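I'd like to ask some things about the structure below.
The complex appears here without one of its protein chains, the remainder shown in place.
Up next is chain A:
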Amino acid sequence: MLLLSYLRMKLLTHNMLTSHVKGVTKGYPLLIKATEVKLTDVDFNSEFVSRMIPKIEWSVLVEAADTLGHLNDLPRDLPPDYESSEDFLRKVHHVLLEVEVLEGNLKCPESGREFPITKGVPNMLLNEDEV
């Protein structure tokens, strides 16, 4: 019986997560330390990718992809006319939705607190003394 083998954390999700340990003012971005990464195939939708780009922190996405070794030739700076470049959008699609972290942890940049990722699910719950 297969349990929890299907879950993972996409980099789009990572882009939203922040540490809220008590006293921490700068809990973003969380540093990814991955012990297991998986690549998957997701249908490409240029409009969705194009709309997500302004919503995300671009440098955080680049850093995360780089940390995982899947930056490839994604540019570190956002090109001004990205909406019209399918080639570019496909690269963004790949890192946003197709690179998945199965195991590892997310580290708060300020407190150093590590939030484990188990079977693709990041656990952001704090202990009582951290709240």
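We take it that a contact is a pair of C-beta atoms (placed from the backbone, for glycine too) under 8 Å apart; a residue touches a chain by one contact, two chains touch by 3 or more; residues count from 1.
Criterion: contacts and distances are computed from a predicted model.
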{"item": "Omitted chain (choose from \"1-aminocyclopropane-1-carboxylate synthase\", \"Methyltransferase-like protein 5\", \"Ribosome biogenesis regulatory protein\" or \"Auxin-responsive protein\") - UniProt protein name", "value": "\"Methyltransferase-like protein 5\""}
{"item": "Which of A:52, A:65 or A:108 contacts the chain that the document leaves out", "value": "A:52"}
{"item": "Residue among A:20, A:76 or A:90 touching the omitted chain", "value": "A:20"}
{"item": "Those residues of chain A which, in the complete complex, touch the missing chain", "value": "2-10, 12-13, 16-18, 20, 27-28, 40-42, 45, 47-48, 51-52, 55-56, 97, 119-126, 131"}
